[in-house]
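Please see the structure below; I have some questions.
Note that one protein chain is taken out, while the other chains of the complex remain in position.
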Amino acid sequence: MKRSEARLDTGGRVNRDRVLNFTWNGKPYKGLEGDTLASALLANGISLIGRSFKYHRPRGIFSAGAEEPNAIVQLEAGAYTQPNVKATQIELYEGLEARSVNCWPTVEYDFGAVANLCAKILPAGFYYKTFMWPSRFWLTYEYFIRRAAGLGRAPKEADPDIYDKAHAHCDVLVVGGGPAGLAAALAAARTGARVILADEQSEFGGDLLGRRDVMDDAPAVEWVRKVVEELASFSEVRLLPRSTVFGYYDHNYLAIAERRTDHLHPKDGLGKPRQRLWKVRAKQVVLATGSIERPLVFADNDRPGVMLAESARTYLNRYGVKAGRRAVIFTNNDNAYAAAIDLADAGVEIGAIVDLRPDVQGPLPQKARARGLEILAGEAIVATHGGRRAQSVEVMLLSPEGDHVHGTARKIDCDLVCVSGGWSPTVHLFSQSGGKLTYDAGRACFVPAKSKQAERSAGACHGTFGVADCLDEGFAAGLAAAGTAGFATAGISLTAPAVEQPGEAGLRALPIVPGKTAVGHGKAKHFVDLANDVTAADVRLAAREGYRSVEHTKRYTTLGMGPDQGKTSNVPGLAILADALGKEIPDVGTTTFRPPYTPVSYGLLAGRDVGEMSDLTRTTPIHEWHAMTGGVFDDAGQWRRPWYYPRAGEDMTAAVRRECRAVRESVGIMDASTLGKIELVGPDAVKVLNQVYANAWDNLAVGRCRYGLMLGEDGMVFGDGVTARLGEHRYLMTTTTGGAARVFGWIDDWLQCEWTNWKVFITSVTEQWATVSIAGPRARDLVRELAVGTDVSADAFPHMAIREGKVAGFPGRIARISFTGELGFELSVPASYGMALWTACVTAGAKYGLTPFGTEAVHVLRAEKGFIVNGHEFDGTVTPQDLGMAWAVNASKPDFLGRRSLERSDMKRADRKQLVGLQVQDATAVLPEGSQVVERVLKAPPMPMIGHVTSSYWSETLKRGIALALVAGGHARMGQTVHIPLEDKVLDAVVVSPVFYDPEGKRLHG
Amino acid sequence: MRRYSIWSLLRNARSYHEGWPEMWRSPEPKPEYDVVIIGAGGHGLATAYYLAKEHGVTNVAVVEKGWLGGGNVARNTTIVRSNYLSPESAFLYDKAMELWPGLSRELNYNVMFSPRGLINVGHSREDMIELRRRVRALQLNGIESSMLTTAEIAKKAPILDCSPTASNPVLGGSWQAKAGIARHDAVAWGYARAADARGVDMLQNCEVTGIRREGGRVTGVETARGTIRARKVAIVTAGHSGVVAAMAGFRLPLTAYTMQAFVSEPMKPILDTVVMSSKLVSVSQSDKGELVIGMSTEPYASYSQRGSLPEVERAAQTMTELYPCTRRLRMLRKWGGTVDVPVDASPIMGKTPVENLFINVGWGTGGFKSIPGSGFVFAHTIATGEPHPLVAPFGLDRFASGRLISEHGATGALVHGE
Amino acid sequence: MADSYFRQTALAPLGLAAKATDAPGEAGVLLSERPLAGQVNLRGDGGSVEFLQVVRTTLGYALPTEPNTVTQGANSRALWLGPHEWLLVAPLEAALVPTLEQGLTGRAFAATELGDARAVIGLSGRNARDVLAKSCPLDLHPKSFGPGRCAQTKLSKIAAIIEQRDDAPSYEIYVARSVARYAWRWLEDAGSEYGVAVIAG
Partner (left out) sequence: MLLINCPWCGPRDEIEFNCGGEAHIARPADPAALSDAEWAEYLFMRKNLKGLHYERWHHSYGCRQWFNAARDTVTHEIHATYKMGETPPVVAGADGIVKGSSS
């Protein structure tokens, strides 16, 4: 291959023997293993990457890491496409495809750039001041605004990848694998502590990878290699490269996004977890998250070719790429001189080093001077030129106060402008943990002050920038963390490698570098936030208009709200605001950082519980039979229950009607295993029943059952069911399917917290028993055959009786209970016999025409009887009296849960909604459930409503539609005609008793 | 107040936008006001504005412990709708719906009210019953709303998985065309600017530390900037209502919880309506292109304004199931607000045990959409001393009588049957 | 006997016996369903020395009083589930309930047979811990969880009892019968990256 002239022949962490092909905006290019997309593009001489968010200005690559505000691309296509990825964070792989975003038709010729021409009338928040007329027109304006905004495009298809999660526990979690982090991890590991070391990069080393430091007379990367090798040898150490710690939550709980296959072509990652979410509970945390270089805010500081100085150095040393041929360095500190020297050494021409400080004497500047580099001290860049790439800058003398420039502008040709405004410690995780920051005016940055959690910062994120100091601090932090976690630290030997650490003079912080015209006056823009196109003038405007809190300013200008989350704009923006308000930075405040540190895939947060695993499903011991015989399932909470069993050619209506007929005319069978079952054992069991049910339980005989209503303390019905007395001090309570856990929890709560000395134990036995319900006039014939040894005659086994005995030869229980209004038995056996019992029933029942019926038929049958169901007739707003079930309330009991609430004034209103039946005059009509009921039909709304339909079915038994409804003062309305307005018509109905079928209960007792 | 328009923008462009006036003054507290409103959130600011505009009560201070508009009005998912079940709630929220369309012009500040329509999706039979009940009730109350079929939903929200095999099947839904979203900050700022122009004092960084009473009647408030006398005081403090009520010697039937929301990175338009569901509270796409997702409240009391991870995991799981194309998208930002949730999930408005002390709290998870209506009727209540007819059912007395207004279903987390 | 012919374990419909292998090869995760066993939920006053003594006499070994530990007897073992609750696990034929009822006559207690209510999944193999860590928030490091320990916790969305049986490590995971299939599927899916083999229970 023909090497591009930007790529050095030697050096860096790239593998020159492994060339990778990739596509950028549809054109093929070549890069090297070890490249990022950004370094590969730079190596190919590509400087224009995309268009900016608001003004559609051309933008290039600004940084080499997570802080990138400009180089945002669309990665891959089809189901694998991903919008808004930072080119600086994409590891290059063979076959990679990427495109520019936010431009049309191409990044070179972008129609949206007209916005830049109108920039004068588009200051921060311009949209708050206009587009108000006419008021209906906002949707039209919005249509165009929405299409102009946004960056990349979402995929249209579902993501084929797998995401995984794991919990982890450790003694010391070290965040960041630079010099401080490696030192901390090594120190902690040597004590025997469980250590996790996570770093967002593909390899450990942090800033050392992008520099040419020498440690113990060898390249620093050699020290990195040895440390990583030693760490890998500890069984208690887990190394997580490509892993971003993005959230620091309460009680030292941290979330890590590990990218496992993002460095591979999508087809090579197929079937393997693409990413893993580590949820770590750490005894101690060492934050070694480094720092982010700050830009300078100067005129037209957004041209492609303007780049953070350290990033240019990283491209050179780590990737072997010259980010330009001729560079101008623009700095306010000594550190950028190291970049200048490295660039010069690699053959990049240095146009000049423009330094805001009038007096530049530190060791690094001296070295640069000695190297023959031109230093323009006390000067400033006042303009940049170039279209798709910087071509030159203009430089003028800066006034001693830094508030204006003077003299003649001097033009310096360059295609790279390396900017450095000092360093901001990466305090995001520290801030997330609840730690308090303090402002260090000398270094113009926020540093950690007071920890809230078990955490310590080391290295650059702590404001310690020298590499030797970072190592020392890392060792100390790792050791201290392990010590606090309970590991012996005495005698752990740690020797820092010898490394040169040049001293640095102070920086000169200027909120805005003055330009040739006043800020905001000329055409030049001083950008603060490149991602959201926020300028210094915008921040000043916000301050002027009274948005004095930094939160107001951020929201008004959108400063720091872009895809880079303001990593490079936060402190500069704050400095400009403070300056505009005439305050000190700490008095204006900083923002509290919230997770995530960098954007996190929703797929990762969702993890493995997707598709068939997305909801926990529960099945009964008889599930297979239902499935194999074509049963259609319905979800009741987590339970999967047979809804109906269609035969060939039947739709739901036909099947349900047939099932209903079978129960009314012969016999049906239903799987009732999902009903909740709770055993209450002990002498005080009856006290519990008396307290949790509204009726009285003292006189229930052994072997008998009783129905009861359960009320909340607010007097509202929340559950109902039948409880059987199995023995002297042993009761079996049944609950609804969905209410089982709640009822158990409700009783257990009272027993543990209020009735603490009652002698009773409660145990959930729902899962222990399979229950089969046999209902219909022929039920007894069938049960007699199955329950050999039990007399099931009407006299010997009355309604609401229960017996223990053999069922189909298995040990079990027989109860005579009905939820359908027909003669009914419930047969229960231990769950492992459930399928055997069911098949025995089906075999024996064939001659009676035994028909399996599902939940839909049950609903119809119970509605015919006016039996209530949770979520329909009661929903937490209905009292027993409302349901016409005062008979289920024992008013003479001194107390029960909810009793007092029933005495409140509102409970006694005559116009409360009460349960009634509705008989629609058109017998063929079935009211939609949820329909509203009115007393009078008016020509136009509002029409006062008096109630709503809670249940409504076609009654196959009565050959007409029936409905239950809650109607205001309904009990006094019997015989009245009410109206149910539907979408297209109004139906009339007569208020009737909710019991439509067999009101005397003859069949039930038969 | 100098008016905003395209012309003022052009004019100011000539002076480099350096001539714009302040949005509101930063006055020193007066010793006494006719009305002191505690809390410069959306509801407090709207109340102040309508007191001045509708009732001519301009000697008003809005006292705020932090910066105005910094509470839940800055932390919600910006949804505006009125599809509530009970007639009391429906009328109250619809009062707001009536005011939203004209709000930008009324305040001369673009609140970007975008009536793009709202879908409530039903995933179960119980959901559908509840939705139909709500839609019918709204229609009979004269409030616009209708039912949608699955096919209609698929057309309005193509990224929603409406296939029969979806793990959360879409059985149908309801629709409110006039519902939508608005720019939350702008609502607070717009009301503040308009109230200021009518003479209302915004007292920021002025935390209330006590409520002065004499003989069962309120006489003023103690603040970080001194004691301020007042003839009437109104508590409009959302998440902090319990704390402020305690200063006046009574408790409230509510709990403060954290509610979280998160947004994705900005994208080109993929969702043109607001979608709510019993499985995931809400999704909409902002004008900037971010998908804005509202989550459920955290499961324990908190004033932290920051949420935990499990709720985010749960919401992401549901979101990616409902919207399969979102799995590769990324969460950019998340935040939490403190919501005051009453036991019946309906607001508490009106009089208190202390004479001349009024409350307007407990909006819980539904506060933003109601701001204009709430401010309008609450201003009436303060000015006349008697609850506005729309306010009357929402009094604190309902908790003793038992006449609660259950709206748990309206927040999206529908109550499920068996 | 005929009785066992009619009885089905929770996972019987998955036909695991036919899938079971003696040679799991490289699989890092070994799964099995344990056969039906007696599982008795015992309730009583864990703060009463006398109650504990009577149970000890009845069973022949002491109930664990240290939370989340297991004590082993000749024919059964006892898992601590709560300060007043234990799970006694024994072979199917042990008939512990009658024994307890006899031994504890006249005392406040409840002994409930729940052997049909739970499925027991065996999990072992070199990646057993990794699979559990994917869904379980417990720290299963040998320093904090080893043989003789048990814990009730959350496995994915499921309430589960996890008991470590040996150092291999082998675990037994007790879940409600109705969710056994979901739990099995979850473990299979989570284990897929390490290779899963079904072995005899």
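For clarity, chains are labelled A, B and C in written order, and residue numbers in each chain start from 1.
Everything that follows uses one rule, which is that a contact is a pair of C-beta atoms (placed from the backbone, for glycine too) under 8 Å apart; a residue touches a chain by one contact, two chains touch by 3 or more.
Computed from a predicted model, the values in this text were never measured in an experiment.
Displayed chains that the missing chain touches over the full complex: A, B, C (touch as defined at the top). Set against the missing chain, the residues B:S26, B:T209, B:T384 or B:S401 yield one that touches it, B:S401. When the omitted chain is restored, the residue from B:S8, B:S146 or B:S304 that touches it is B:S304. Taking the complete complex into account, A:D749 is the one of A:D359, A:D749 or A:D791 that touches the chain left out.
For subunit C, the list of residues touching the undisplayed chain reads 67-68, 81-83, 85, 137-138, 151-154, 159. The chain not shown here touches subunit A at positions 249-253, 279, 281, 434, 452, 713-714, 745, 748-749, 752-754, 756, 894-895, 899-901, 903-905. For subunit B, the residues touching the absent chain in the complete assembly are 240-243, 246, 251-256, 299-304, 308-310, 340, 343, 399-402.
Basically, only the chains that are shown with their structure count from here on.
Centroids of subunit A and subunit B (each the mean of its C-alpha atoms) stand 23 Å apart. The mean-CA centres of subunit B and subunit C are about 50 angstrom from one another, to the nearest whole unit.
Per-chain CA centroids place subunit A at a distance of 33 Å from subunit C. Not a single residue in subunit B touches at least two other chains.
Along subunit A, residues 165, 279, 609, 612 each make contact with two or more other chains.
Remark: subunit A residues 53, 80-84, 120-121, 123, 126-133, 135-136, 138-139, 142, 145-147, 149-159, 161, 163, 165, 247, 249-250, 253, 255, 279, 518, 520-521, 537, 541, 544-549, 551-552, 555-556, 558, 561-563, 565, 594-596, 599-603, 605-607, 609-612, 614-615, 634-637, 714-715, 736-739, 869-872, 875-877, 901, 904-907, 928-932, 934, 940-943, 945, 948, 981, 983 touch subunit B in the complex. Of all residues in subunit B, those touching subunit A in their complex are 4-6, 8-10, 13, 16-18, 20-24, 26, 66-67, 69-70, 74, 87, 101-102, 104-105, 108-110, 112-116, 124-126, 128-134, 136-137, 139-143, 147, 159, 167-168, 183, 185-186, 189-190, 204, 264-270, 285, 287-289, 306, 308-309, 312-313, 316-317, 319-321, 324-335, 398, 400-404, 406, 408, 415-418. Of all residues in subunit A, only 164-169, 194, 272-273, 279, 281, 608-609, 612-613, 616-621, 623-624, 638-639, 679, 681-682, 759, 761, 763, 765-769, 810, 830-836 touch subunit C in the complex they form.
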